[in-house]
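Encoded as structure tokens, here's the structure I'll be asking about.
In this view, the complex is presented without one of its protein chains, the others remaining in place.
This part shows chain A:
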Amino acid sequence: MDQLSDEEVEVRGEEDEEEEDSDKEDQDLDKMFGAWLGELDKLTQSLDDGRPECPPQQKAPLRQETNMANFSYRFSIYNINEALNQGENVDLNALMADLSSIEQELSTINTKSSSSSNIVFSSLSLRQASLSMDEAARQTSSHSLSSRQHRRTGSVGTVSEHEVRNPSGRLSCGSISEPALYSLPHWFQFSEHSIGAADLCFTTQLSAPKRLTQPIRWPRSFTGTLCVSLKHSYLDRETSLILRNIAGKPPHLLTKEEQAAKLKAENIRVALEKIKEAQVKKLVIRVHLSDESSKTMMVDERQTVRQVLDSLLDKSHCGYSPDWSLVETITELQMERIFEDHENLVENLLNWTRDSQNRLMFTERIEKYALFKNPQNYLLGRKETCEMAERNKEALLEECFGGSSVSVPEMEGVLWLKEDGKKSWKKRYFLLRASGIYYVPKGKAKTSRDLVCFLQLDHVNVYLGHDYKSKYKAPTDFCMVLKHPQIQKKSQYIKYLCCDDIRTLQQWINSIRIAKYGKQLYINFQEAMRRTEAAYDWSSLSSSSIKSGSSSSSLPESQSNHSSQSDSGVSELASSGHTRSQSVVSSIFSDAWRRGTQGEVTTPPCHCLSRLHPCPKPHPPPSRPTPPPPPPSPLPPQSQQGLPLWPSSLTSWRT
């Protein structure tokens, strides 16, 4: 615990009421942290409301300002290693400030509740956290302690500013340092063996700084009981016995004691829920943009990729498009994957190792939803790209995803399979079915019963391989990889497949996505389109913001097809965050797909959307008169609005 006191001293030492310097860099950071705070604020709010998030219409800049007014905090959580390398210690300092403020709050509460209970944090995580904290601190001091000063001005809400004194000397907060990834979760964990009311308070308040303004009041009696806690149980034996007895009784039959016990149980239940909430892990993540810059943001372990994308889009004025994606690049294996919108981000990031070189990119990717923009290229099992009328696309999508079960596209053909542990590739005839990927064994026909299961899709994800021609001597550079998300290093359990061309590769990847996620994928797309439409409406109202009157906002491929291939082999595909959507995709990809996507260039995004939802707008009458065929006579008029699913050809009969 000696190490910890060092750190505390340092943190306290750096407290200062005054803002001393305010160079430009600082202001930028201020903004960033203000925004970050706003983010936190929003998060907490949504926690409180139980609603998933704020509506996207709420614009970040506004909130930023109010936040700046209310909170004079300035802190940051940043990649320490990088920060140190760049000589920017500001972030680290700010992080410290943040931590120390939390400590302060802790101590405030502690004195208020005037309990001397021992606060025993989960020892393992704490040790880990404090160690890394310590290390960070030492680095700070050695590098630039003198050059910069920590500032902390004011504090949150009603919690009065006072000297931080950690009463027990044991309480500490920290974060694990990992490149591009900070994990702060363990602050809030505590040993389950001993717990008092005070702990409950801490955890609740820690988790949601916003709530500091309204401290939770615990009933006195409650505190009393809780302090006498048994091992493994928050309730004393007597109470739990009573509770067990009354489990089935209707409320009016309960005796006074029983009612009291019930009330107590209820209180505990509420408290437990708060604990649960407090135990929500929050990660500070670093998101890389195309222009080599990066953003730091805090994510809740419950947030989906869609939610994170929304808040990123809210903050960076890059225009809405459903193509914005969070891409995981696994540098060591030279592969990447676009996270699906419904996936949990934190869960995925936790698969990364401590020393991981992995990156999380925030970038536009047309391949994310190309499947839904031009379904005919993916769902029909055709070899050549083709165009399709919009309403037919819609019908096709409805057919594939609208029913009770999703039909997996019939993907089959010869692929190259990398042999285990060797740099040689073997040809095999593969087939995709809903139940997994199969291949045809040598000398057999491709009847279903003779197929051999290559792998099932429950446990694996599909990744895009980069530059495997040189890395693994692949026949082409169009490779996909199937692996368990937790595997981060070379392993025999990673399966590498190589296609002859980009088209085949994209068809396979998308078909596997359909087989794996099914209807969820379509729901994601529809949701993304809804967001786009909302943003489109909003921006057309406000003249100052991004001009999205042109059709191009959802059509990155029609704009610029730059190829930015980084020398490392992992293409750092990304786009600038602040200018108009500059989609930078590898040219090889866009070339192959331009043809297929040209069909929709003329369609403005909102039109696109209206087609996806059943709209009241009647269908235009078919222009081409065709004589009705003899056997089925013209359809009755009442079916007229009932046939949008049905192709234009048939509608002609109705005229």
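By definition in this document, contacts are C-beta pairs under 8 Å (C-beta built on N, C-alpha and C of every residue); 3 or more make two chains touch, one makes a residue touch a chain; residues count from 1.
Please note the rule applied: contacts and distances are computed from a predicted model.
**Student:** With one chain of the assembly withheld, which option in "FERM domain containing kindlin 3b", "Sodium/hydrogen exchanger", "Sorting nexin-1" or "Platelet-activating factor acetylhydrolase IB subunit alpha1" matches that chain's UniProt protein name?
**Tutor:** Of the names offered in "FERM domain containing kindlin 3b", "Sodium/hydrogen exchanger", "Sorting nexin-1" or "Platelet-activating factor acetylhydrolase IB subunit alpha1", the absent chain's UniProt record gives "FERM domain containing kindlin 3b".
**Student:** Considering the whole complex, which of A:T304, A:T363 or A:Q488 touches the chain not shown?
**Tutor:** A:Q488
**Student:** So one chain is hidden, and I want to know which residue out of A:T331, A:S407 or A:T476 touches that hidden chain in the complete assembly.
**Tutor:** Residue touching the absent chain, from the options given: A:S407.
**Student:** Which residues does chain A use to touch the chain missing from this display?
**Tutor:** Given the touch definition above, chain A has residues 192, 232-235, 240, 243-244, 247-248, 262, 265-266, 268-269, 272, 351, 353, 380-381, 392, 395-396, 399, 402-408, 410, 433-436, 438, 445, 447-449, 451, 453, 456, 459, 484-494, 626, 628-633, 635-636, 638-639, 641-647, 649-650, 652-653 touching the missing chain.
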